[in-house]
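The structure under discussion appears below in the form of structure tokens.
Only one protein chain is missing from this complex, and each of the others stays in its spot.
Naming follows writing order (A, B and C), and every chain is counted from residue 1.
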Amino acid sequence: MTTVEERLLPSAEPVQLIDQNGVRHEHPQYRLPADEVLVDGYAQLVKGRRINDQAGALVRQGRLAVYPSSHGQEACQVAATMVLREDDWLFPTYRDTVSIISRGVDPIETLTLLRGDWHSGYDPYEHKVAPQATPLATQLVHAVGVAHAARLKGEDTVVMALCGDGGTSEGDFHEALNFAAVFKAPVVFFIQNNEYAISVPLARQTVAPSLAHKGIGYGVPGERADGNDLAGLLAVLGQAVAKARAGEGPQLVEAHTYRVQAHTNADDATRYRNEAEVTPWLERDPIKRLDAYLSEQGLLDDNAKQAAESAAEQAADELRVGLMEDVSPDPADLFRYLHTTQTSQIKEQAAFLQDELAREEA
Amino acid sequence: MTTVEERLLPSAEPVQLIDQNGVRHEHPQYRLPADEVLVDGYAQLVKGRRINDQAGALVRQGRLAVYPSSHGQEACQVAATMVLREDDWLFPTYRDTVSIISRGVDPIETLTLLRGDWHSGYDPYEHKVAPQATPLATQLVHAVGVAHAARLKGEDTVVMALCGDGGTSEGDFHEALNFAAVFKAPVVFFIQNNEYAISVPLARQTVAPSLAHKGIGYGVPGERADGNDLAGLLAVLGQAVAKARAGEGPQLVEAHTYRVQAHTNADDATRYRNEAEVTPWLERDPIKRLDAYLSEQGLLDDNAKQAAESAAEQAADELRVGLMEDVSPDPADLFRYLHTTQTSQIKEQAAFLQDELAREEA
Amino acid sequence: MTHVKLTMAQALNQALRDAMRADETVLMFGEDVGALGGVFRITDGLTAEFGEDRCFDTPLAESGIVGMAVGLAMNGMRPVVEMQFDAFGYPAFEQVVSHVAKMRNRTRGKVRLPIVIRTPYAGGIGGVEHHCDSSESYYAHTPGLTVVAPATVADAYTLLRRAIEFPDPVIFLEPKKLYWAKEEVDLTEDQPGIGQAVVRREGADATLIAYGPTVPVAMEAAHVAAAEGRQLQVVDLRSLVPFDDEAVCAAVRSTGRAVVVAEASGFASVSSEIVARVTERCFHSLAAPIRRVTGFDIPYPPPMLERYHLPSVDRILDAVDDLQWEDS
Partner (left out) sequence: MTHVKLTMAQALNQALRDAMRADETVLMFGEDVGALGGVFRITDGLTAEFGEDRCFDTPLAESGIVGMAVGLAMNGMRPVVEMQFDAFGYPAFEQVVSHVAKMRNRTRGKVRLPIVIRTPYAGGIGGVEHHCDSSESYYAHTPGLTVVAPATVADAYTLLRRAIEFPDPVIFLEPKKLYWAKEEVDLTEDQPGIGQAVVRREGADATLIAYGPTVPVAMEAAHVAAAEGRQLQVVDLRSLVPFDDEAVCAAVRSTGRAVVVAEASGFASVSSEIVARVTERCFHSLAAPIRRVTGFDIPYPPPMLERYHLPSVDRILDAVDDLQWEDS
């Protein structure tokens, strides 16, 4: 096999720098991030977990319509934003709430979609975070466009485009990778392979050696990492972002992780998988191992842990308080944002509703 | 690299058994087809070329609306059907007229689409040839369905699904390969990479090492062959068909060939490429090299060549005579085939037209 | 057979089960329809009963699902596929428009595609964006498709059985918000077939024309109107293509006034068609222009605002009030 193939195919095993017992492993290609980065990352993981669990509770309390949790995938969520600069872009899916919040977006605005008062609650330009995509893989082509525009403007922005394992089966995944490759667009396609697309396990989604192996078919370097190892993810994603920024074109990274909970609270995972399958993944938890490693290294004392936890608690509180507030979106908003200049049709319809509501009140 | 990768990645170079000078090359994996197969193939190539050129002439004479020629790609056209059994299926595109005719479909029925009297002129079940697909790559998913149905029925049918290099960029290409792989559907995806999609050269279509490298991303073995070497194509496609039939799942084959003429007669290739690019490909002509090889081996004497040519001439004659006949399709056909039972709407509209025509005649 | 109390979801499940028992070429596939039984449980238990070859999950790609159905149908099968929500049918749009709808015509009737595309349809369930679209107008406008939408539990069963037996492709729209509606039904009872509208309630003053999720709303409106002394007739279309011109026109002629009630945005929609064709045919029987109560021409609203968008009893009654009664 030639060097082209060596350049484009992923490592034989997912890159892992810290294993599930918190033991560090050397890797010929990737270096462990600096201590302070890992300590900061640890605090973010703790906060991400707390947000996930709080959001789940808020669903049960009827304050959110639904919540697709990234419980267990927090290392991916946090790594995806930690490797970005402020002027880079993030393209998240419905599962990436934690990623969005860790990028700095207001948590309540982030949850607008799932609370149901509007389709998207934050200004995408404020933190350069695209609206969460529901139709699978459709956001990946947008990411290519944003990245290409940056290139045309002479900016060295990178776009981090998130996608699930199931999403890789959609035609848009294919078109996005190919367009990015042909235009050398600075996009990092980051697949969180959590082994499930709702009820469908990876083995029914693809029989490829790995999802990272899809890169070579587009001339895009593919790499894979342990998705529960923040250190490994930061190293791999960091390198991918650096390469994309340096003009080497798009990069594909697959994280091997696991959807510990059901697809959403509305899903019943017992219908399609056994607890026995889940248990080993709890052992591979991203927080536990980083805790073990950092504690062992003396980088994380009780004070630091305490600080991380109270910061997380505060974030959860904000979420709770914010979502306990009742909102009543203005029905006139239905007509307000569709066009820059309202058409006469929309004006008529807005007036119709206004009149109807006025009569109801009267 | 592991064996998985060796199994799925294509040969380092396109498989070639007879080079452009008619010289035979040994290949560690593929054997030269039997002499009589090559002699038969030669006759089919000559006939295919003649059909292409005759159809081109008929466009100029106004008997066909348009003709996308496979001039120069006849080895692919002929090989695709030679490796099939009668109960196998062929899924052709608009460019694969020669393939369809060499499968046994009536030439005039084949050209119905391009003459313009109906959308498709032949019974797909008669020779197991799907209607020619115009929307690119859409036929590939159909091929998967046909193959999967065969498998469900316990038949060992194989489906040969044709596609151009441009077509590989469409989402349906991706979905077809993935579905076929997951369902282990006996489909051979055969890409005729003729370097162009209308005006767009391959380099702007993809930056992958080769189109055959797309296979591994689906767990599908990819292979590539010299698309102007009938012997190599028969060996590679023959093996792919055999594997698919044996239950090894789908196979991907890329043929490296060249679109010697414009996209169709309506296209002006001088706008996007130089003659200098075309010339070397004329040297690589599939007929010339097979002629040289067979003549050198004493397998093709003047008599045999004469026979091939007059058979080709006869086919061209049939085309000419058939297409010189004026056809006037029945306007009532517009309403006849849409539904098994006409809706009252369609009945009304058919009656409306009939009435209008009757009044016109009166 | 005795009457049973079923939800629409259960009736649909039963229809699939009975169809698969009756004909082994019937296959059911799509996203999450296997072990999970579909996100709405319409395919619950089918894999267990019929095996993986008959009811199965596919990779996550709607164009692939519909395209594969085309191929399976070409080769002797009767595929029933599920689009998980109707907005997720859009990736398959090219396959539906360019192949599913056209294959029979293209091949002069040689290739028939007995495919059913089942789609949880329309809103009213508080779903987030992309989960409550009404896409019937796209399909009804596409020649070659048959488009069906049940509004009752009995119809859900009958129409799905008929759709699966139908020789040509059927877009089968399942009103999501009625999935859990329970009715006493006798599944062995013969119901009108595809292409036939039914009058669900008689009334001499005006006609409400509805289909799918708006039928119960129209019925409720008629109920309320009756209390106010106005007798509204309710027509349930059941099938959008073919359209039952005869029954609908007869109904409208009998009252001289009509309101079309549909959830989809009104512009260039099935409801426009109903107004246009009924007016063309019944112009001189009309005492007033036909009114429409439809969704606004906006994307489906977020959960907290959907009630302002959906046709309501009050809105229907306002439209009825607007039928220029003073003219008559």
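Heads up, the rule we're going with is that contacts are C-beta pairs under 8 Å (C-beta built on N, C-alpha and C of every residue); 3 or more make two chains touch, one makes a residue touch a chain.
Bear in mind that the values here come from a model prediction, so they are computed numbers and not experimental data.
S.K.: I'd like to know which visible chains would be in contact with the absent chain if the whole complex were considered.
M.R.: Missing chain, whole complex, touching shown chains: A, B, C.
S.K.: Which listed residue, C:Asp186, C:Glu246 or C:Glu280, touches the chain dropped from view?
M.R.: Final answer for the missing-chain contact: C:Glu280.
S.K.: Looking at B:Thr93, B:Gln205 or B:Thr257, which residue reaches the missing chain?
M.R.: Result: among the candidates, B:Gln205 touches the missing chain.
S.K.: Looking beyond the chains shown, say which of A:Ala176, A:Val200, A:Leu252 or A:Leu294 touches the absent one.
M.R.: Considering all chains, including the one not shown, the answer is A:Ala176.
S.K.: Could you pull out which residues of chain A are in touch with the chain that's been left out?
M.R.: Within chain A, the residues that touch the unshown chain are 118-120, 123-125, 130-131, 135, 138, 140-150, 152-153, 171-172, 174-176, 178-179, 182, 333, 336-340, 343-345.
S.K.: For chain C, which residues lie in contact with the unshown chain of the complex?
M.R.: 63, 87, 90-91, 93-94, 97-98, 101-102, 105-106, 129-130, 137-138, 140-141, 143-144, 240-241, 243, 265-273, 275-277, 279-281, 283, 286, 288-292, 296-299
S.K.: In the full complex, which residues of chain B touch the absent chain?
M.R.: Against the left-out chain, chain B lists 65-66, 113-119, 134-136, 166-167, 169-172, 197-200, 204-206, 266-268, 271-272, 327-329, 331, 333-335, 338, 345-346, 349, 353, 356-357, 360.
The rule we apply is simple: only the chains that are shown with their structure count from here on.
S.K.: Sort the other chains by how far their Cα centres are from that of chain C and give me the top one.
M.R.: Here the answer is chain B, farthest from chain C.
S.K.: Centroid from C-alpha atoms only, then distance chain A to chain C, rounded to Å. What do you get?
M.R.: A distance of 36 Å separates the two centres.
S.K.: Between chain B and chain C, what distance separates the C-alpha centroids? Give it in angstrom.
M.R.: 41
S.K.: In whole angstrom, how far does the Cα centroid of chain A sit from the Cα centroid of chain B?
M.R.: So the centroids are 43 Å from each other.
S.K.: What are the residues of chain B that contact at least two other chains?
M.R.: Within chain B, the residues that touch at least two other chains are 171-172, 174-175, 178, 182.
S.K.: Mind pulling the residue numbers of chain C that touch at least two other chains?
M.R.: 58-59, 61, 63-64, 91
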